[in-house]
Structures are given as structure tokens and as C-alpha cells.
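Of the protein chains in this complex, one is absent; all others appear in place.
On to chain A.
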Amino acid sequence: MKQEIFRSRWLPWWLSAPQLIVLFLFFYLPIALAFFWAFHLEQPFGGGSEFVGLENFRRVLGSGEFWTSAGATLLYMILASGTSITTALILALAADRALKLSPLARNVFIWPKAVASASIGVIFVFILNPFLGILAPLNEIWPGFWNPRTNVTHTYIMLFVTNVWNAIPFTFIILLAGLQAIPQELHKAGAMDGSGPWRRLWDIQLPLLTPQLFVVIVLEVADSLSGSFGLIDTMTQGGPGGSTNLLVYKIYSDGFKAYDLSGAATQTVILMVLVACITGFQYFFLERKVNYDR
């Protein structure tokens, strides 16, 4: 539905100008600058820039460290978004039922939104500390049972558990709203036809939830790429042995610690293109499976 009431040539531009200026300065200009530096090399001692063509890309793509980091990024993206969406979906399906606990659960499941990823990183580093945390007694019985500082699998489990805790609220809100919007008549009609509540879960609720699931998948996948920074920086710093050195963290350390502006910008461009491709892929292939009829 469109409004389009007032006629004015300049007023709408004056009204949108503030936001467009902010977006130009801190969204479009940084993107453009990243592309600029990806094809230029910074001269030492502030001597300007030199065009080097694809030299930066050759350097970045030729390093093994980059490919390790890219592989870790993809692995993290798939598993982190997969685990958090599945958990939130199960919780939303349970909280959708009119149980005594539902109102409390609907409130408490939003709480993690108030906790910064870096804060919960600090908290879980302590709780899952192999010598001081809750698993320390098990470590005393079986030495080496749990050691996220050296065991890569344990490190990833720690990251995923923390990420699930932190990522529940947003996905939960969207999925629960979608479930609540399913008309009660469909449930009644299903019951009349003799399908029980378990059957209706598969045949009515999940198919009708696909629009929300689609939105959530697109947003969670993109968020797992950028939002992992707070967890990595507080929990693993890219370790052990560079196994959790995700691209967003590598770009940060290359740019701000190694002062490699061109290298960091080149990887930024690669990461942005990757995000754009993944989002595009989801729109072309995943959206076809979405059921918009109610």
C-alpha cells in the first residue's frame, strides 16, 4: 500500500539528506575506499598511493594463511548459523504453545540480546576455563577431557555454545512472531481432518514458517561473518595455532596491528564480495522454496 500524499519537489530531498550524508560518509565511502586500496599500494611515510593493479590480490591469494582463514570463516559461518537457528526454532516452537511457562520463557529468551558478544565471551571464557570453570572437576578425573586452549574441536564447541547463547533472541523473536501469525483456523481444520499436533508441526507450522526462516537464515549467515569478532577477540584471539583466525579478525589484525592497509583492504573487498554472493545465492535459490501463501 502506498501513501504518496504531499507534492513537493525539494522537501523530500531535504528530509532524506541527513541520513544520506551519514550513509555516504560511513557506508558508501568506506566501501569505495576499500576498493581503492585493494588496487593501490600505500607509500611509506605518508607519500600517497601507487596503482599496482592486481598485485595486492596476487599477494593475498598466494598466502596459505589467507586460505586457512577463509576456510575457517566458511566453516564457522555454516555451523554457527546452523546451530543458533536450530536452537531458536525449537525454542520458538515450544514457546508458541500456551503453557504455563511460555510467558516467562518468551521474556527470558530475549535477555541475551542485552549482553554484548564481548561480555558473554569474557563470561564463557571463565565458565568454560579448563582449570577453574565448571568442567574442571571432569578434567581432574580425566586429564585432557576439556581443553579449548589447545584442542581445536573444543575451541569451536566453546565458540558455538557461546554464539548460540548470544544469538537466540533475534531469531527467536522473528520465528515466534511468524508462528503466532498462523491462523488458528488452519490448526482447527487440521485437527478435524484427524492430524495430531505432531503431524501439524511438520505439515502446517514449518511450511508456513518458511518466509520467516528465510529472513532469519539470510540475516544470521551475514551476522555470523561480522558478529564473530567480539567472541574471537575475547575467547581465542584467533588461536590455537590460527585455527579460529576468521577473516574479520584477520583483517583487524592485519590493518591495525601489522599496518598493512592494502592487504587488509584487499581482504575486505574479498569478504564483501563473498557476503554479496552468499546473499544473492540465497535470494535466487533459497527463496524459491519459500511458501508465501497462507
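Operating definition for what follows: a contact is a pair of C-beta atoms (placed from the backbone, for glycine too) under 8 Å apart; a residue touches a chain by one contact, two chains touch by 3 or more; residues count from 1.
The rule is simple: contacts and distances are computed from a predicted model.
Asker: Refer to UniProt and select, among "sn-glycerol-3-phosphate transport system permease protein UgpE", "Cytochrome c-type biogenesis protein", "Predicted phosphoesterase" or "2-oxoglutarate ferredoxin oxidoreductase subunit beta", the name of the complex member that is left out.
Answerer: The UniProt record for the chain left out of view names it "sn-glycerol-3-phosphate transport system permease protein UgpE".
Asker: Of the listed residues A:Leu61, A:Ile110 or A:Val152, which contacts the missing chain in the full complex?
Answerer: Hidden-chain contact among the options goes to A:Ile110.
Asker: Per the definition of touch given earlier, which of A:Gly82, A:Pro207 or A:Gly227 contacts the omitted chain?
Answerer: Considering all chains, including the one not shown, the answer is A:Gly227.
Asker: List the chain A residues touching the unshown chain?
Answerer: So the residues of chain A touching the unseen chain are 1-9, 11-13, 15-16, 18-20, 22-27, 29-31, 33-34, 37, 90-91, 93-95, 97, 99, 101-102, 104-124, 126-127, 131-134, 136, 165, 168, 173-174, 177-178, 181, 187-188, 191, 196-198, 201, 212, 222-223, 225-227, 229-230, 233-234, 248, 251-252, 255-256, 261, 264-265, 268, 271-272, 275-276, 279.
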